[in-house]
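Note that one protein chain is taken out, while the other chains of the complex remain in position.
Going in written order, the chains are labelled A and B, and every chain counts its residues from 1.
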Amino acid sequence: MDKLRRILRSTGFVNASSSVLAILVGLVFGFVIMLISNPAQAIQGFGIILKGGFSGGARGIGQTLYYAIPIIMTGLSVGFAFKTGLFNIGASGQFTVGAFTAIFIGIKLNSLPAPLHWIIALLGAMLAGGLWALIPGLFKAYLNVNEVISSIMMNYIGLFAVNYAIKHPALKTAPTIFDTTMNLTSNTAPTSILPKSFLSYLFPGSTVNIGIIIAILIAVFMYFVLNKTTFGYELKACGYNKHASQYAGISEKRSIVLSMVIAGALSGLGGGLVYLSGPNGRRYKVLDLLLADGFAGIPVALLGLNNPLGIIFAGIFIAFITIGGEYLQSLDFVVEIIDIITAAIIFFSAFALVFRGFIQKMLKAEELAVSLDDNHSSLRRQNSGKETGGEK
Amino acid sequence: MDYVIEMLGITKSFPGILANDNITLQLKKGEIHALLGENGAGKSTLMSVLFGLYKPELGIIKKSGVEVIIKNPNDANELGIGMVHQHFKLVHNFTVLQNIILGVETTVRGFLEMEAARKKVIALSEQYGLKVDPDALVENITVGMQQRVEILKMLYRDNEILIFDEPTAVLTPQEIEDLMAIMRDLTKEGKSILFITHKLNEIKAVADRCTVLRKGKCIGTINVQDTTKEEMSEMMVGRRIDLTLDKGEANAGEPVLEVRNLVTASREHGRKPLKDISFTVRRGEIVCIAGIDGNGQSELAYAVTGLMQIDGGQVLINGQDVSKKSIRARNLSGLAHIPEDRHKHGLILDYTLEDNLILKQYFNPEYQKHGLRLLPKIHSYAEGLIERFDIRSGQGAITLTRSMSGGNQQKAIVAREIDYNPDILIAVQPTRGLDVGAIEYIHKQLIAQRNSGKAILLISLELDEVMNISDRILVIYEGSIVGEFNPKDITVQELGLYMAGSKAREVNHG
Partner (left out) sequence: MKKAFALFLALSVVLTMVSCAKPAPKGYEIALITDLGTIDDKSFNQGAWEGVVAYAKANNKTHKYYQPTEQSNDAYLAQIALAVENGAKIIVTPGFLFEVPIYIAQDEFPNVSFILLDGNPNDGDWSAGAPTFKTNKNVVGVTYAEHESGYLAGYAAVKDGYTQLGFMGGMAVPAVVRFGYGFVQGINDAAKDLGVDAKLMYHYTGGFDATPEAQNLAASWYNAGTEVIFACGGAVGFSVFAAAEAAGKKSIGVDVDQSGESETIITSSTKSLAPGVELLISQFYAGKFPGGENLVLDASNDSVGLPMETSRFKTFSQADYDALYAKLKAKEFAIFTDATAENAAGLPVTNVQLTVVE
């Protein structure tokens, strides 16, 4: 009993269950919208949403993982910045410049041999994303310009700079970057395409490649950095309380700049991973629209409670729901309604933090009942110096 | 007996803690009734119950003998219960009058009716000798005046039962005396006062009766006249407390901290500039900076520790000029700092206790290798400190600091700063908001440090503390040092005059 209670009260359990509760509320809300828009097929449709990527068999699961790649990366980017007290809303721009750099290297440096080519392209993407975030980082650290505003601006600058560069005459020499017919970037060289490796046996017909493995490894690495290194300790300290960090002699400016750069590199890498998935995968489309992947990172980070490991699952979940929405088209749901349903589920899922508070309260209430049952033991605990609440 | 408010058998529990255990508090009409208890004794919970913020599991509340149910603060207000909070709830860019009527405005056809309100406020102000200008902006009046505005707010709402929550914490000795006089006047006019405090002197000075709480239990209600301070403190803490400190003569050695002609400009809003401050702190002595809050104490601490840039002068530690050095460099050259605001500077509340205890040493090769934190070593170091300094928390070293009590949070800071083995320890209001037991503990630690040959600079607003533990006193007023004294040669009253700026003396830069 005591052991069970300890598990119930562990932060890990509270965090996970709050994410799950948020998801459940999101699903219920999505179900309500389905009931309103198409009552006859609502239950069936809800089944399809829950079945998500599984509806499509191995390919569907593979596509789920493929969709998860960019949002895991931008989720990590946003979540990492959150942990260090920064709101990186510039993930979209960093993602875009990372994508461009990877595509550029993928097309132009086509004399490189296979593993080296895509590795260099990915490193280039990280570098570009990092540099893109360096600017708001420097502004924040040295001029106290709010990173939200500057990184929103950097989103647009990134988007239009990339669109301009892709169409620029200087890049029209062969191998050309821009496929004018399709309004897309050209296919990158075969050596620059991320291998599918064993995943093509597991998920035949799907786009998923080792990008998902890279994303997961990076997430694990970020978890390690945040929790096991002095560097992570310093960054988190600045995020939780910059005054106290300053007091402890930690350079706040350095922390801000570094954490922005790392967040940017994560987003940039996301761009590289997505756009190096071969001719059948995504290609960059020249549009005056910010890429949604950057913003999708925000609910992913929130649902994952900014924990890199949580973000892996949150990213896969949101990809899962998105694919589920795609399959919902097999019923009589209008595409716009499907978008509303998936958006509503994701919206509520991002409320995990709210639900965490709620669950903690619930557990306390439960404990209250226990403590009233055996007053003595709770008093003994209190006397041993445990002070949790009630007094300021 | 004629009680205006009775709280009978109140029991309120929170997870893991019985905050109020069968507490009975009876307030007579026209009396000043003190509610005494350490932090965590259950005073705030009891008051929250009275204001309907918490619903007790057991117990009833009676108004003039009739049982009432209070569901929210509005119910309490209708029953004539009002409170002056420790932190005033005033709108700074409103006038006094606007603040007073806020929430109970009378309107004519949607327009504010100010004239009647003004008359009532002026009348009340004269009746109780409050001397408040109704048209002054709150941001321009002193803290003492702001408190009177809070009192007027209660009177304007015709409250009969007035609750003062730690009202003297922010006042000068003179202002405290004025407040006591006002409180007596109020009771003469038939108001009843509940006075929440942990300062025994004040209870002795003004209260008729006193109810003592300890760890959620009601220890008893006593007549103040018949009880000594020592008896009250024993009731409060549960053991005998030595209110006097035996510290022996100072044995000052070579200088450790030298501040020479320190000047800062008021760059940020609300910062006091420092004007040409010079002093020295030597090994084996406690030098105390006394002054009323907001005269440059915080700025002085920030300037010396490096949290604020200076615009002139020098700060020397062990003879080395550190005024251009980083905070980390100053810490490494032997400076420790117990900061004024433990939540803002002292602790990272979302870190565990062990992560906070290692805050100034995490980078030492002892606790990290190639940037990897040596978690077992950090843990055992933290356990050691927790043991030695008796820091209490729910889950030991891995407790989230936010969930710890204020006293234990402060103990953690003190433990960290002392164990760091500094040459100079700067302690800014180290006992603020702590209960008697914790204050005693921290004072003993400071004196032990001084006796072991450390230099200590204590910045304090509590005159008792200043008089009790310092070896030298420097008085700060408006950013300048206006006097230097030996605590044996000066009275509290005289010190108060220097602090209020009405006296100044040539300072001996010793």
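Throughout what follows, a residue touches a chain if its C-beta (ideal position, glycine included) is under 8 Å from a C-beta of that chain, and two chains touch if they have at least 3 such contacts.
Quick caveat: nothing in here was measured; it's all calculated off a predicted structure.
J.: Going by the touch rule at the top, give the shown chains the omitted chain contacts.
T.: A
J.: Can you tell me which of A:G137, A:G158, A:G249 or A:G281 touches the chain that was removed from the display?
T.: That would be A:G281, which touches the missing chain.
J.: Which listed residue, A:F46, A:F80, A:F100 or A:W118, touches the chain dropped from view?
T.: Missing-chain contact among the listed residues: A:F46.
J.: Identify the residue among A:I120, A:L134, A:A165 or A:L184 that touches the chain left out of the display.
T.: Of all options in A:I120, A:L134, A:A165 or A:L184, contact with the hidden chain holds for A:L184.
J.: Need a quick check: the contact residues on subunit A for the chain that isn't drawn.
T.: 10-13, 15-17, 19-20, 23-24, 44, 46-48, 50-52, 54-56, 59-60, 63, 66, 167, 180-184, 187, 205-207, 279-283, 285-288, 305, 307, 309-310, 312-313, 317, 322, 326-327, 329-332, 335
Everything that follows uses one rule, which is that only the chains that are shown with their structure count from here on.
J.: Just give me the whole-number Å value for how far the CA centre of subunit A lies from that of subunit B.
T.: The separation of the two C-alpha centroids amounts to 44 Å.
J.: Show which residues of subunit A lie in contact with subunit B when the two form their complex.
T.: For subunit A paired with subunit B, touching residues are 228-231, 233, 236-237, 240-241, 243-251, 364-365, 367-368, 371-372, 375, 378-379, 381-392.
J.: Which bits of subunit B are touching subunit A when the two form their complex?
T.: Where subunit B meets subunit A, its residues are 12-19, 39-45, 57, 215-216, 305, 307, 326-331, 337, 339, 344-351, 355, 359-360, 362-363, 368, 371-373, 375, 392-394, 403-406, 408.
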